[in-house]
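As you look at this complex, bear in mind that one protein chain is not there, while each of the others sits in place.
To keep things simple, chains are lettered A, B and C as they appear, and every chain counts its residues starting from 1.
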Amino acid sequence: MSSNSFGKLLTVTTFGESHGPAIGCVVDGCPPGIAIAPDDFRHDLERRATGRTRHTSQRHEADEVEILSGVYEGVTTGTPIALLIRNTDQRSKDYAKIAEQFRPGHADYTYWQKYGIRDPRGGGRSSARETTMRVAAGVIAKKWLADRFGVQVQGWLSQIGEIVPHGFDLSAVENNPFFWPDTRQVTELELYMDALRKSGDSVGARVDVIATNVPPGWGEPIYGKLDGELASALMSINAVKGVEIGDGFGVVAQKGSEHRDQLTPQGFASNHAGGILGGISTGQPLRCSVAFKPTSSLRLPIDSLDTHGDVVEVITTGRHDPCVGIRATPICEAMVALVLMDQALRHRAQCGDVGEVTPRIPAQRDG
Amino acid sequence: MSSNSFGKLLTVTTFGESHGPAIGCVVDGCPPGIAIAPDDFRHDLERRATGRTRHTSQRHEADEVEILSGVYEGVTTGTPIALLIRNTDQRSKDYAKIAEQFRPGHADYTYWQKYGIRDPRGGGRSSARETTMRVAAGVIAKKWLADRFGVQVQGWLSQIGEIVPHGFDLSAVENNPFFWPDTRQVTELELYMDALRKSGDSVGARVDVIATNVPPGWGEPIYGKLDGELASALMSINAVKGVEIGDGFGVVAQKGSEHRDQLTPQGFASNHAGGILGGISTGQPLRCSVAFKPTSSLRLPIDSLDTHGDVVEVITTGRHDPCVGIRATPICEAMVALVLMDQALRHRAQCGDVGEVTPRIPAQRDG
Amino acid sequence: MSSNSFGKLLTVTTFGESHGPAIGCVVDGCPPGIAIAPDDFRHDLERRATGRTRHTSQRHEADEVEILSGVYEGVTTGTPIALLIRNTDQRSKDYAKIAEQFRPGHADYTYWQKYGIRDPRGGGRSSARETTMRVAAGVIAKKWLADRFGVQVQGWLSQIGEIVPHGFDLSAVENNPFFWPDTRQVTELELYMDALRKSGDSVGARVDVIATNVPPGWGEPIYGKLDGELASALMSINAVKGVEIGDGFGVVAQKGSEHRDQLTPQGFASNHAGGILGGISTGQPLRCSVAFKPTSSLRLPIDSLDTHGDVVEVITTGRHDPCVGIRATPICEAMVALVLMDQALRHRAQCGDVGEVTPRIPAQRDG
Partner (left out) sequence: MSSNSFGKLLTVTTFGESHGPAIGCVVDGCPPGIAIAPDDFRHDLERRATGRTRHTSQRHEADEVEILSGVYEGVTTGTPIALLIRNTDQRSKDYAKIAEQFRPGHADYTYWQKYGIRDPRGGGRSSARETTMRVAAGVIAKKWLADRFGVQVQGWLSQIGEIVPHGFDLSAVENNPFFWPDTRQVTELELYMDALRKSGDSVGARVDVIATNVPPGWGEPIYGKLDGELASALMSINAVKGVEIGDGFGVVAQKGSEHRDQLTPQGFASNHAGGILGGISTGQPLRCSVAFKPTSSLRLPIDSLDTHGDVVEVITTGRHDPCVGIRATPICEAMVALVLMDQALRHRAQCGDVGEVTPRIPAQRDG
């Protein structure tokens, strides 16, 4: 199977380099009868768009999605859906000078070692530009999950550098450029980001994602577990270095008597597991958390090597995010949605549109 | 592809329930010419074996591996290698009483919801018994990686509950029942585990794994990244709730100027990335860390539900580990080895047994 | 994905060499709730068994199937079903002398070229012994297809050498050792086979398979077409050199006005297509035909080469079928059933258990 494809039954194949003529994806296995229009992609693409605020990269892409196939008279037909976005704002000159340099912390060196050749323009295939198509494909998955099951997938920023939210208000997340759950800290964050940008440095971030109304029974043991697939999907996002489900690394210091989520006639009494047991959804809210490293594209000079092994000073003058984690929120949502839709189809294949199993524990919401 | 199969080119398919007649696996895609004997499996199976010390489950399994196919006159032939282990010490009676109960924190409830039926004997398919075959398959991968590339994969316990190692001595790890890197703490750990067992409770743990001598260039962008595959492989292990690569969640609070690993003629100056950039190995030591939840099989009673939705009191009197993380060390090693061998074959397929790419940065060892 | 695995959602992985300790398979993706017992396998295994009549190989295998996993209290649980058959009647001595020889028409030479090593005992992995597990797995598929959809899969021998059936009576097929549809020719066939066996030679054969009550809509364009999957499944059977769907090669000389099957309110007026259009089932009987080459294991001596490149005379004195096509009938049925069940699950995944689409053309039966 293609290494640029993701998903077993809902299969997304992406292609394209950051500064090539276009990026795109093919979404295969999508059920027929889903209404899809180019405008449906606008909202989420805008949420991850560069140049959205002064706190993110100033690259300006129209990101107009063209639907090339799989949709007839506005409805999916069951054939592969191809989506295309032309690259318009490329500025390859920004990158010409580093074509023969290895930027510390970048994939320049590893692509060179693997393939013996690389497309240096804007990081080529290793650029986060690729994630645009994940978000586009995720829009289809979000729509199907919401229409069929009422599943809602929502992410937010739960940490930037040392800063954590003081409070938590999900409704606040979409009302500030940081996907931050506490409006009172927005000014603080803006000042922090301005100072960071001036310094020429960058910082890491943590993104949390929750999916509600996920039915119990999704996920395929042993090597197709729901949490295993989520881990792969989220770790595959650029700059991710860690993935947690439920309490994540917090479980290391927990006692079993504290961790195990009690089943009661009113539902689960807690949700330390994050909505997954044995790789299968419990019906509780799905909770995961992702760690993003600080981008290594800095204006701060550093010595490195070139393709000849000689020492060179590297300064990255391109347009970059001081905190790549901010725009990663909709990307994480998209990957969670794609995993869930794929698992929903896989469950239907093996177990059918099964009726009620008794008892159906009411999901515990605020876990 | 089977959800009980793992790996694209080195494909491991496992089968078997905890208290069924046997467990086994089929390892397909293994190169011909590798010497394999039943004794080769003994060491790692012993490392993960139950009943190894009083600090782990007292289930005693001989775990004798029978090689059913794929090996002729002691050498692999390139055909599928089937390994079989008969279950001998089953004691199903231990579990009879909970056949209709949902143990909090277990997969009982989710298997029931997914399939409408489950094998309750010892947790059936969801039991950690399945991981025995991962370790067995991992032995083949470890052998090939060591012989072909000198790759060494070593894990250790880096945290139990609140306890962390005071010092780090890799040579100490195999000399105590806790895979602990600081011998001076062994007595402390024994006392801690004794008290825990007496209390009827359990605790979580963290396992670290390092792989050295991994050549640069292994890993397939975008959805077959080395770190993505590792995340999936490790998260698929029973009780795992978090996976980190390199500095993991530590990157959230890092600055880019701190995180980026500098390339020098003497090698990388640091290894915050954990040996992976852009999903491809750098040639540095591969570093990952895994969080294990505390087992939910406790002697401490708790109210739960039965399959009829009625409230029942659950007490688990079977043989269980107060800290499942301890025996998980060789399991984590096995999954890392299987991922690496699979990626090595995938790299060879696309890029061949490529010669030297210049420059070949010397790996930084002590990162 | 493993090259010893077959099927996308119903995945069958086989292992084992002809004269190794055992052969077996793992059937994954099977829906839960199907009643399966060891006795269920007996009938079809007996139909393909060696030593069934004097007209087939005199190797006598008990072929007792042990169910190792995936079945609890006689019912499938949704976890992988492992089936094992021990090899009992091996007589490796029969083959010792040809360990270093390449038998013309056998896989000896190609396995040697590919792997640089081979298991010479009874042809090792390339032996038709492997097909025993296809038949065993096929039993599960046949049962599910019959219970869920009333699908019946039946094969027969439609040619041996130059001999073709004079008449066609499906009920006759199971009442003679040749799966022949015209009882009146059985004596003629027995005399033919006796003479052939005496001569030390072998002959080819053609097997036809029909599947009735296949619902319309099964099959996934473009590269998962029902006919494409059937072609792959049937061509993968030992000694197969050709596969036809519907009229097969007969279409080359047909006119479009003759070939196209007319749709009428009473159903299709003909079935030249063999029940498949555009890679999707029409609801008509599925018709396919397979060509089996004559076995190359002959008592007739022939010069060949050994592994050193020297000329050697080869005489195969082992127990072999003068016409391997005879016993291939249940194998073909099994592969058709496995393809159909896999496609049924794939269809359900993407399109659900869809209700009636109008118009549902009544299937034309006698095509």
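The rule is short, and it goes like this: contacts are C-beta pairs under 8 Å (C-beta built on N, C-alpha and C of every residue); 3 or more make two chains touch, one makes a residue touch a chain.
This one's a predicted model, so the numbers in the text were calculated from it and none came from an experiment.
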Inset, instruction - Give the residue, chosen from C:Ser18, C:Ser69, C:Asn87 or C:Ser126, that touches the chain omitted from the document. - result: C:Ser126
Legend entry - Of C:Gly122, C:Pro181 or C:Pro294, the residue in touch with the unshown chain: C:Pro294
Legend entry - Hidden-chain contact residue, picked from the options C:Leu10, C:Ala49, C:Ile210 or C:Ile245: C:Ile245
Legend entry - Sites on subunit A contacted by the missing partner chain, in the whole complex: 1-5, 8, 11, 13-17, 20-24, 26, 28-29, 32-33, 66, 68-70, 72, 75, 77-82, 84, 114-119, 121, 124-125
Legend entry - subunit B, residues in touch with the chain not shown (by the definition above): 1, 9, 29-32, 78-79, 221, 345-346, 348-353
Legend entry - Positions on subunit C contacted by the hidden chain, ascending: 1-6, 8, 14, 102, 104-107, 109-116, 125-126, 130, 159, 161-162, 201-206, 216-225, 227-236, 238, 240-249, 251-265, 272-274, 276-283, 291-298, 300, 302-305, 307-309, 311, 325, 346-347, 351, 354, 357-361
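Throughout what follows, only the chains that are shown with their structure count from here on.
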Inset, instruction - Find the geometric centre of each of subunit A and subunit C from their Cα atoms only, then give the gap between the two centres in Å, rounded to an integer. - result: 45
Inset, instruction - Measure off the straight-line distance from the CA centroid of subunit B to the CA centroid of subunit C, and report it in whole Å. - result: 39
Legend entry - Whole-Å gap separating subunit A and subunit B, where each centre is the average of the chain's CA atoms: 26
Inset, instruction - Indicate the residues of subunit C shared as contacts by at least two other chains. - result: 1, 29, 32, 78-79
